[in-house]
Structure formats: structure tokens, C-alpha cells
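Presented below is the structure to which this report refers.
With one protein chain held back, the other chains of the complex are shown just where they sit.
Note that the chains take the letters A, B and C in the order they are written out, and that residue 1 is the start of every chain.
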Amino acid sequence: MSAKSPLSPEELLHLYRKMVQIRVFEEQAIELFGKGLITGTTHPCIGQEAISVGVCAALGREDQVLATYRGHGAALAKGCSPATIMAELLTRTTGCCKGRGGSMHLCDTAQGFLGTNAIVAAHIPLAGGVALSNKLRKKPLVTACFFGDGASCEGEFFETLNMAALWKVPLIFVCENNGYAISVPTNLSQATPDIADRARGFGMTSVVVDGNDVVAVHLAARAAVEEARHGRGPIFLECKTVRWERHSAFSAGRYEDPEEAQKWKRVDPLPRFREMLLSSGTAAAQLAKVDQDCQEEIAAAVAFAVQSPSPDAASLYEGIFVE
Amino acid sequence: MSAKSPLSPEELLHLYRKMVQIRVFEEQAIELFGKGLITGTTHPCIGQEAISVGVCAALGREDQVLATYRGHGAALAKGCSPATIMAELLTRTTGCCKGRGGSMHLCDTAQGFLGTNAIVAAHIPLAGGVALSNKLRKKPLVTACFFGDGASCEGEFFETLNMAALWKVPLIFVCENNGYAISVPTNLSQATPDIADRARGFGMTSVVVDGNDVVAVHLAARAAVEEARHGRGPIFLECKTVRWERHSAFSAGRYEDPEEAQKWKRVDPLPRFREMLLSSGTAAAQLAKVDQDCQEEIAAAVAFAVQSPSPDAASLYEGIFVE
Amino acid sequence: MRTLSMRDALNEALREEMRNQPELTLLGQDIGAYGGTFGVYKGLFDEFGPERVRDGPLCESATVGFGIGLAISGMRCVVELEFMDFTTVAMDQIVNQAAKLHYFLGGQVTVPLLIRTPIVSRMGMGPQHSQSLESWFMHVPGLKIAIPSNAYDAKGLMKTALRGLDPVLFIENVKLYGTSAEVPTEDYSIPFGKARTLREGTDVTVVALSGTVPEALAAAESAAQAGIQVEVVDPRTLNPLDDAGIAASLRKTGRLIIVHDAYRTCGVAAEISQRMMETAFDYLNAPIMRVTGLDVPVPSGALYQNVVPNRENLLQAIQSIVN
Partner (left out) sequence: MRTLSMRDALNEALREEMRNQPELTLLGQDIGAYGGTFGVYKGLFDEFGPERVRDGPLCESATVGFGIGLAISGMRCVVELEFMDFTTVAMDQIVNQAAKLHYFLGGQVTVPLLIRTPIVSRMGMGPQHSQSLESWFMHVPGLKIAIPSNAYDAKGLMKTALRGLDPVLFIENVKLYGTSAEVPTEDYSIPFGKARTLREGTDVTVVALSGTVPEALAAAESAAQAGIQVEVVDPRTLNPLDDAGIAASLRKTGRLIIVHDAYRTCGVAAEISQRMMETAFDYLNAPIMRVTGLDVPVPSGALYQNVVPNRENLLQAIQSIVN
């Protein structure tokens, strides 16, 4: 980052801090899954942190985010507390969703984080509706919706592109194209390389960005948010990235080849950003301090989660309806 | 049609004959509905004949067609007998589907007419599968799938565009853009004027044609069939047309304005084609003969249908399963 | 007291709440100037305009999804699905999103979404336009279900639905739209979970749903002439279901017949029957009977009359159960 960087040192450090926070969180989640403390499944977003961090840093607290089961990063990037998110992964009553949602269903409305979803693409029209509500109520808010390359083949994705473009809602579609839907590589799921092309067919501004460059993502997101906030949305942002070595802690994904499983490490956005910061003059000690802070914060989150109670069977019938 | 017409006089006359056949058929269907002989509903394709006729004339008998509830025209254009189609509208046992399908569910596999469907867009993936079967079995057949502008907003439409483009199946998407989905005009259902743009986003050849010019449709279809038959499909064909004065014989559609309800007549493809034929030297008597033939043929079809028996209740449990 | 048709009663309920609740928004297709496929929205577009009575593209899944998005943003939304058969294309949004979000997100969001959908079981519109699918939705926890049989109940239940915070599926048989009942001009609402006894009797209880209620009342009238006193009970809502109310009637009469248009197997009748066996087995003077739609795809045309129950086969059942 040269002196001409459009971002201030504080801004850069914020991006770094959030990326490290997410990385450490995910490493811990994998460990807890291995120990049997997370029942079901968990989908780390390791290697994709630059996307949620870059986008969410362009949003205000009241702006809204919806994301997928691979959504821990989006939750943290949007400002949710690692402790209540970790407690949710462990399905504890102190979790953000009282332990009912688990890893795939995180939510913190106070942070504008309106939920992650385990049905691929199902949250995309929900995000459309949230954005429409902002428009109808004339609130100057922007909604960002994260989803994968796999989701971009589901009908609801297209239906929402069409409705969003038609009604000009302040929505940013953020496609995290990590090259795989579980085991299916994108060349087996789409005829053309860029998912962004499809959005253009609806007359929408559509941008492709290197999803492993947090500054590039952030600048693209800033521009998109600016457009959307002024009624010139929706905007489509395709962020190219590389998936972590497995689909989830529970299933492997495609990589039989151990070489391929390590591919993400060669483009890992975190060391890349660290390099960039160091070479543009950030002190190594400053970064080490951030690393240390994040380790401590997440360790505390884990301790909080592990010590929290699990919901009991008596609670099962509570809250199916409001009234 | 000048001497340079790419179509022979026989070909032109065939197009004319099919268009008249469909027109007369639909007029009769409306009359029968008015008399209470058609129970349920019926969706005439009056004013849109040039599309099914132009496309189907480019197909061989073994090539396949799938269409919508507004599918009488496609059935006749593909070579189905007016008598069994009319009997089906009247749900008689002699109907092409034994009287079970009615106006919205026509089928004649012997003519490569694989069925019309009453769930908007649901037949589009079916057509994709039919086209895939041709490819897998190395049969040099082409499948054409008709659907409306409304259908082009449904998720399954996009899902099929994607799969068809990915697997390069010999499929022709024929969008009959008549400007309305029941009462919803296209400007309330899509942000951009051309549906064809969306297909381009999947890397597909995509053509817009005047759907009320049977020769233009036919030539575009010929080119598309040629491409698809040689493995260069799928192809998208958007045919712009104007809907008849109502959505169905049962519901009105939007036109409150009687003026607007007559709009289709001003661009009616049938008199337009007749004009063209006459001015390029076809004898009026020859056309009158065709008109007369069609009137007789459809009158006979009506007589056949009306005289045919209705299925009885005992048959209800027959044929739910093959075995 | 004045009488209103069920269509007008529903229209009035919507209109009044649209006036009371400035953020109540209607989504769907053909709900604008057209007034709804079956006219329930007549005049609302003129009064409330295109923002709040919002016609959109034909994509039921995303339409419901947008409705959920509005609802979780604190607005209230009514979505119309034009035929109950089309719930199939929005199934995930209805049962995995609308019904469950409040619960699994730990109560952080509420989903005040009302989905209106007509049953068209008695018009001969064929296999994809004739289904009564209420048991599917009763199977899934999290959705309230109203299924009124007359104008008075329809308005009162609609009011309750539009004032609560839970997702509601509102099911209306189109054959009832034209039927009239006394409807007060003063504001009233009807709580969910309270069955209504439409006719008192001592010999047999007939629980009838939706479009079968007029048939049940007619059969009861005939039975009375033969000296059999039939009690006709309309549950009015399926979730919650008034088990206690039905059981009270059964304890009085000792005999129960359940009647609905839906397919027999796994229909609501089986559930009501089983609940009665669980709570009132010792009062059963005869096996509980069900008179239902046949387990066949509904053919197009007049044969639908042999598929759904009518007063004659209901009368037969009444006569057979008392003997």
C-alpha cells in the first residue's frame, strides 16, 4: 500500500483485524468440531475472509446483511460478537439464536445481521425483500447478500435478480465464487466463466473483482454501496476466490488430490494482505498485537461458549409462534 | 414475396394453411367454450399463429415440441390432428389424451408433440431433458420449447438456460413475448425490454424476431434448427407478438380499454401474410380454397368431438400407474 | 344485518387493514388494476396505488421470499398464490423459511406474512389446477392455517391474521367467493383455533372443510328429513385445530364423519380422526368415516364432479354410519 492508498492506516488495520478475527474463529470452530463439541456440521470460510470483511467494512451498522451457512465470517464482519456466535455454533442458550440455529443459522438483528440460511439460495429473495422494505420506507439503507457460485444456478437467484433490477432496490449481490459447490467445480455447473455476465442480462451493473484482495473488494463494495444508497442499485459483485480445503468440517468436497486441497493457501488473502501492509510501512509489532488480541478474544469466546448451558427439551415447544 | 423469396410457393402455402387452420380452430374453441361444451378454461393463441407455424415448419416429424396451456396452435402446427385435439378440449375419450388433459394438456407422441403444461415454465426443464436424451443417444433430433414472457421470470426457466448451455443440448427456446402475463404487462415484470438479453448471459446465441411475420420466424427457426442439429445449440428465439384480446376464454386479462383489446388486430399476422402472398402473386382463389378447406376440416373436427363420448367415473382409477 | 359475499368480505378485511396499517403491502401477480384472479382485490389498487398493491413478475418462490423479507424488516405483507397448486413452486419459502425463521433464529425476527391461496377444486381445470393441499402445510409446524367456509368467518379470521405476528396460510375455495352471509359493519375478529358449529344435531357429527361445508349442510338437511340429526362443525383453522371442540361434539353424537375435497390418503381427515381416537375412543359408536376427494390426479373437465365429495355421497355416509 503506497502513500497513495485510498484507505487510511486505521481503515487498513480494521480490515486486517477483522480478517484475523475470522481466521482465528474458524480455526477454533474446526477444532471444536473435531472434539465433538459442534453437533451436525460447520462450514468454515477460511481463505474467503477478504470478501465478507471488504464488503461489510463498506456498510454501516444499520445496513443489513444476509448470508449462507458459510456465514460465520459475514456475521463477524458485520459486527456480531464472537462469543454469541461461537455459543451458537455449540448450540448453547447464550448463542445468538438461543442455540437453536447452530452453525448454519446465525442472526443478530441489532447488528443488521439478518440471518444465514441452510437452503442454498433461499435467502436471496429474502434479501430482496429487505432491500425493498428500505426503499418503500425511504430508509437510506443498503442490503448486502452473500452467496456462492453454486447458489447462482438456483432459480431463486435469477428470480431475485429480475425483481431487484425491475424494482431498483438498494441491494448488493455478493457472489463468493470459490470454484466449487461441494464437489462440483464451476466448469461442470456453468457454460461461461463469469457469473457476473448473467446479472448483466438483467440490465444491472455487474463487477468482477479479485476476492482475495481485501482492498480491491472493499473499494468495489464502497462504490457499489454508494450507488445503491443513491437509488442506482442493485449492483452485482462477483468475487473470485478459492475454497478452503474442504466443503465443511463434515464433508470433504472434491479434492482427492492433496495438492489441490492446498491450493487456497497459495492465494490466501491473509498473508497477502499482511505482506502488503508490512511493505507499505505498517509495523510488524502492530500486526502481531492484532493477532494476539484476536487470539485472546476468540479464546474467551470459546470459553464462554463451552461454559454455557445447552437448551433443554422443555424449551422445544417454546416460540414456534409469537402468539 | 418477391421472386427472391427464400421459400418456395409450396412452402409459403403450407405456412398459410397452418395459420388458417389454427385460427379457425381457435375461433371454434371460443365458440364451444361459450356454449359450455368446454369445461374449465381454454387459452386461444389467436394472433400468435405465426410463431408456432413458423417454428414447427422448420422441424421434422420426429423432432419434438413442448408447449404451454396456450398450446393448441403448437399442437396443430406440429401435425396433430384437429379432431383429436378438439375432442381433447371437450374432454372426450377420443381426445389425444383420452379426455383427461383438456385444453391445457395436449399430447401426441406420434407427432413428436410431447405435451403442454399448465404450470407456467414447468415444461421448460422437461424440454431440456428431451433434448439431452437426443444428444446422449446421438439422435439428430431437435427439440423446440414454447413459452411466454411471463414464464421467462420463473426460476426453472433460468435453471434450464444454464443447464442447456452447459451441456450444449439441441434445444430451441421459443419465447412468445406477447407483452402480458394475464394482466401484468412486461414493463411490470422485467427491467429490460428484451428477454433475449438474459439468454445471452449464459453464452447462448439469442435472436429477436418479429413474431407476427411468419416468414421471418420461419427463417430464424430454420437457422436455429440447423445450428442445433449440428451440435451448436441451444439457441434462444424471442418472438415479439401481441396477445389476443383476453388471457383465456375464462379470464379477461388486463385490457379495460376496448381499444387496447383490439390492438392485436392491427398487427394480426394472418391478414398481413395474406396481403404479402397476394401482392407477390399468389392467386386469391388459391387462398380462398385453403380457407374453405380449413373451415371444413375444423367443422368436421368439431362434429367428431361433439359426438364423442365423455369418460365415465369408472375410468378414474385407470392408468395412475403403468403397473 | 347486511349480507356480503365471501369475496367482498375478504376485500373489506384487506381494505380496512390497508387503511389502518400504512406499511401493509400486497405482493403477487394480477393483484393490481386487474383486482386478483378471482376479484378479491377489486378496488384496492385504485385506493392504495401500485407501491402497496404491487403486481410483479411471475415467480412465486421469490415473491414469497420478498414477502418474508418485508415481514422480517418489520413491515407486513400479503402474498397471493393464484391457485393452491402453485404452492408447489414456492414450497421451500413457505415451509422452510416463513414457517421456521422465527423459531430457529431464536425469536429475533417475526414473520407477519399472510399467504392467500384459492382452492379451485370444483371447476374442472384439471390435474394441476384443482388441488386442495392443506394437509401438507398442517404437517409442518410454524404456519397458522385458516380455511374459512363463509363470508363472516373469512372476514373475522382475515382480521386476526392481519393483526398477528405469525405467518398464516389463508385458504379460500373459489366456489365460496360468491356465497353470502351476514357480516357486521362493526369491526370484529375471530380467534384461530375455535371451531364453529354451523348446525346442531345429536346423531352424528360431520366435520367439513372449506368448499365441502355447503355440501355438508345440504346433506344434513336431507338427513333431517329422514330423521337423522346431523351436527355440522367447521374447524375454520387447521393450525391451531380445535381438538376440544370437535371432541365435544363427538362425545355428544358418538359418531364422526370428516369431509374434505383433498386427496384421501394423508389428508386432514386422517389427522382429525386419529386425534379423536386418542382423546375420545370410548365415545365412538362406530369407526370414524371420511368422505374425501379420490386418490386420483384430477382429470380436466366435468369429471371433477366424481372426484370431490357431494351431498349425495355424504348423505350415504351419514345413513351408513348411523346404522
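The rule is simple: a contact is a pair of C-beta atoms (placed from the backbone, for glycine too) under 8 Å apart; a residue touches a chain by one contact, two chains touch by 3 or more.
Note that the structure is a prediction, hence the values are computed from the model and not measured.
A.B. asks: Which of the chains on display does the removed chain touch in the whole complex?
C.D. replies: Within the full complex, the chain left out of view touches A, B, C.
A.B. asks: Decide which residue listed in A:Gln64, A:Gln190, A:Thr282 or A:Ser308 touches the omitted chain of the complex.
C.D. replies: A:Gln190
A.B. asks: Based on the whole complex, identify which of B:Ala50, B:Ile119 or B:Ala144 touches the chain you can't see.
C.D. replies: B:Ile119
A.B. asks: Just one of B:Leu166, B:Ile182, B:Val225 or B:Leu270 touches the chain that is missing; which is it?
C.D. replies: Residue touching the chain left out of view: B:Leu166.
A.B. asks: To test your reading of the contact rule: which positions on chain B touch the chain that is missing from view?
C.D. replies: 95-101, 105, 107-109, 114-115, 117, 119, 122, 124-134, 136-137, 155-156, 159-160, 162-163, 166-167, 319-323
A.B. asks: Tell me, which residues in chain C touch the chain that this view leaves out?
C.D. replies: So the residues of chain C touching the missing chain come out as 85-86, 88-89, 91-92, 95-96, 99-100, 103-104, 126-128, 133, 135-136, 138-142, 239, 262-263, 265-271, 273-274, 277-278, 281, 286-290, 295-297, 299-300.
A.B. asks: Using the touch rule from the top, list residues of chain A that touch the missing partner.
C.D. replies: Considering the whole complex, chain A reaches the absent chain at 39-41, 90-91, 99-105, 117-122, 150-151, 153-155, 181-184, 188-190, 251-254, 256, 310-311, 313, 316-317, 320.
As a working rule, only the chains that are shown with their structure count from here on.
A.B. asks: Counting only C-alpha atoms to place each centre, which chain is farthest from chain B?
C.D. replies: A
A.B. asks: Please indicate the chain closest to the centre of the assembly, with centres calculated from CA atoms only.
C.D. replies: Centre-most chain by C-alpha means: C.
A.B. asks: Centroid from C-alpha atoms only, then distance chain B to chain C, rounded to Å. What do you get?
C.D. replies: 36
A.B. asks: Once you find the CA centre of chain A and the CA centre of chain C, what distance in Å lies between them?
C.D. replies: The answer is 40 Å.
A.B. asks: Enumerate the residues of chain C that touch no fewer than two other chains.
C.D. replies: 56-57, 59, 61-62
A.B. asks: What residues in chain A touch two or more of the other chains?
C.D. replies: 155-156, 159, 162, 166 - these are the residues of chain A that touch more than one other chain.
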